[in-house]
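The complex appears here without one of its protein chains, the remainder shown in place.
Letters A and B name the chains as they come in the text, with residue numbers starting at 1 for each one.
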Amino acid sequence: MVILLAMMVGLMYAAGIYLVLRRSLVKLIIGLILLGNAANLLIFLIGGITRGEPPVIGEGEFTLGEIYADPLPQALILTAIVIGFGLQAFAMVLLEQEYREAGVTDLDSLKDEDTDDQ
Amino acid sequence: MLTAVLVGFVAALGFAFAGNHMRKSVSYWIPFLPASLFVYFALMVPPVLADGAILFQYNWAESMGVSMNFRLDILSLLFALLITGIGTLVFLYSTAYMRDHKQLDRFYGYLSLFMASMLGLVLAENLITLFVFWEMTSISSFFLIGFNYRDKKAGRAALTALCITGGGGLLLLVALLMMGQIAGTYSFTEILQSGDLLRDSLMYPVILLLLFAGVFTKSAQFPFHFWLPEAMRAPTPVSTYLHSATMVKAGIYLLARFHPVLEGPGLWQNTLLIVGGITMLFGAIHALLRTDMKAILAYTTISALGIMVFLTGLGTPAALAALGLFILVHALYKSSMFLLTGVLDKTTGTRNLTQLRGLGKYMPLVFAAGMLAALSNAGLLPALGYHSKHLFYEASLGHITHSTLLTGLALVTNILLLAAGLLIGLRPFTGQPSHQPGERVSSLLWLPTLLPGLLAVAAGLAPVFMEKTLTSPFTNELTTTAFEGHLHLWGGFDQLLMLSVMTLAAGLIVYWKFSTPKESRVDLVKREKLSPGGLMYKAALKLRNFFKTLIHILQNGYLRYYTSVIIGFLVLLMGLRIQYSLEFNYDLERILDVQAIEAVTMLVMVISVVVSVVSKSRLLAVASLGAVGLCICLIFLYFSAPDLAMTQFTIDTLTVVLFVLLLNGLPAYLLKADQGIHWRDLILAGGFGTLIFVFTLEVLNQPTDSGINAFYAENAYLLAKGKNVVNVILVDFRGVDTLIEIVVLAVAGLGVFSLIKLKVTDAPE
Partner (left out) sequence: MHRNNDDNQAGQMTTLILRTASTYLMPLLLLFSIFILIRGHYEPGGGFVGGLIASIALVVYGYANGLKRIKSFLQFHPGGLIPTGVTLAMLSGIAPMFLGKPFMTGLWLDQQLPIIGHVGTALFFDTGVYLVVVGTTLTIIFSIGEEIDS
């Protein structure tokens, strides 16, 4: 499963990068979301994966058992997911406002908006 | 001591934030700052004379051997007294000179910043600390030259000065680091013991050249002198303080500082003699070709700095005694001349010598100040300049091989400087009055102008005192051989007297010759295309154009282009890395162990990812994005992360809701993709993905057990009374992180809110 997940992470990164390189702003955002998910999955994978042993201390016990999933990457990813959402929302709204102001969703047509050669 | 250095910075901050509260009434109190510092350092004179050097130790970055130690010996004390003393005069003068300026807060802020940096520079005991203060003086000088920022030329002058002195500073840093490496310490007191180590080092010539680069740029030596005349765009008190009395002498300070450690007959002496000699003559000649008083003063300052470098190069006890004395003398008479120029400028509105005549009648006290300054500059009794000039000649005559040449050089320079001094101190006050100043000169203006002259005379009349407090301790600090000669008012009919008389006579003739300005002089000034300044400016322009072209190529305005360059570079870099170490020794069973339901999830996920990329319908793309999120949620669930699964699920829902909401308002996809770009991006993305895959496997190869998880596993319940360890980490063990993270989240939310609610309206200008 590890190798499948590693491939999955690779695929998601590739898809994200490819979308980020498109001209459409919508695709840019889909790409960003994919990259964010890929990063979470990557951390999760690298932290080591364990089946069926959540890091929750059982009834009547005081410490985790012998085998347990590492809680630290999980805590990291949990906040990353939530903050990622805030970031994606911001990006989306930025895109939407840009469309309202400039009327285009084509990244290339934004080229000369803020360069001042003269 | 730390307080003494820091008080200027604190004051600078205070002034900077004072804003409009910084009114005239307040500014009268400001001179008390440098004045009290002056008193503090003056009280330090007896202990320093008794003990030699006093160390003050404060730790800073201890682990890197950088400490905030200060060293007060006669050299730094001389500079500290100059900085605070001239500072007091300049601050006092500014209260009247800058009275009506709107931005006093900035002015005093920068000026205090400069004063504090300069104090730090001369007191620093550590090479790194010294460098930090060195650069801070360059920066505050930049602000002060460009103080009248609406003046484009002032801006350019400030930039030139910063480029030259800052660039030199960087080279100096390299020299200091090399010295530190070789000596094994950055403490100056310890480096003093490593003179032989440094001189025997293979790197000795390199260190010297780099050090000289720093010194010559800062102290405006030929061919880096040109920033100094340009810097005269600064307000006159600033020119007085920074570009004549103190900052430009920082280079001299550094030379004197390292004289005991680095001096030697070869490269050190020759370079200093040649560069100093050229500079002092060059500056003196140029001074006479100007008509703007500040330009004359700028070039005489360059010339004087050349003399100081020259004296350091001579390096004999007499030369070093002359150096110590001349630093003081020059600061006194040059500040007086600058302040006088400011007075004339203020009352008549011009600094052009051809238009200023006969003002002595209206401002006798300023005239007196001018005469005293010119007297000191000319090296006539009873002014202090008399002694320094005598020592100067004594030193040049004492040179073993080239005494005639060097003395001749000194003679010509002194003659020209004498004439230039008269142009400033005498000419505007004699003859038929050209202007009729309306009001009397304020005492705040003439007092600081006159005071240095009076001091110079007082000191000149006390040669024994000066010898005890300045020349002999100064020489002892810098060299092991004691200074044999003495200062006296009358030395009998000897070579020195003859030279002095020749200087005076020839100087008067030159003055008489140049006292009526001629048109040809002005012409000559315009032929500056081939001067070092002009050439360097041209080179800088070329460089700028080169980078402009480069930037146009690299930064063409297409975001996608930037991204692909960055990604491409990353792929290349990581790809190269693969060559080195890749080994996989996996437990194949663990890697290939897949359960059916997991395989199905992965399959769905692959399809969703592909669909979200290739789909021509945005809604379908968003839906498959949602599916990807759900699959990740399932993966979290399979692999023991119920918290993550829940979070992922809810976030996924919200993301899709958001996307659907927003997509309504946006137009359909544009379907324009160049086939070539298409393939290029595919390869780039594919390469990146593959690399991520490979590196993930490599990372997984490493053992992950760090012991941290064991700590959490054992203590979650015992210490934090929680059984869900993920939650315990979030709210307890790493609670501060979480606190910051929710603040980040809040900021993102506020960002969205303000993006939507706070529309930018085109405010009427």
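Just so we're on the same page, a residue touches a chain if its C-beta (ideal position, glycine included) is under 8 Å from a C-beta of that chain, and two chains touch if they have at least 3 such contacts.
Note that the coordinates shown come from a computational prediction; the quantities given were computed from them, not determined experimentally.
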Could you tell me which of the visible chains the hidden chain touches? A, B
Touching residue (missing chain; options A:Gly31, A:Pro54 or A:Pro73): A:Pro54
Quick one: say which of B:Leu661, B:Ile683 or B:Val699 touches the chain that got left out. B:Leu661
Residue in contact with the excluded chain [from B:His101, B:Arg199, B:Arg680 or B:Lys723]: B:Lys723
Those residues of subunit A which, in the complete complex, touch the missing chain: 54, 56, 78-79, 82, 85-86, 89, 92-93, 96
By the contact criterion defined above, which parts of subunit B meet the unshown chain? Give residue numbers in ascending order. 642-643, 646-647, 650-651, 653-654, 657-658, 661-662, 664-665, 719-724, 726-728, 730-732, 735-736, 738-739, 742-743, 745-746, 748-750, 752-753, 756-757
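Quick note on the criterion: only the chains that are shown with their structure count from here on.
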Chain centre separation (subunit A, subunit B; CA means) in Å: 43
Along subunit A, where are the residues that touch subunit B in the complex? 1-24, 26-27, 30, 33-34, 37-38, 40-42, 44-58, 61-64, 68-72, 74-75, 77-79, 81-90, 92-97, 99, 105-108, 110-112, 115
Report the residues of subunit B in contact with subunit A in the complex, numbered from low to high. 556-560, 563-564, 567, 590-595, 598-599, 602, 605-606, 609-610, 612-613, 618, 621-622, 625, 628-629, 632, 635-636, 638-644, 647-648, 651, 654-655, 658-659, 662-663, 665-667, 669-670, 672-673, 681-682, 684-686, 688-690, 692-693, 696-697, 699-700, 704, 708-709, 712-714, 716-718, 723-726, 728-730, 734, 737-738, 741, 744-745, 748-749, 751-752, 755-756
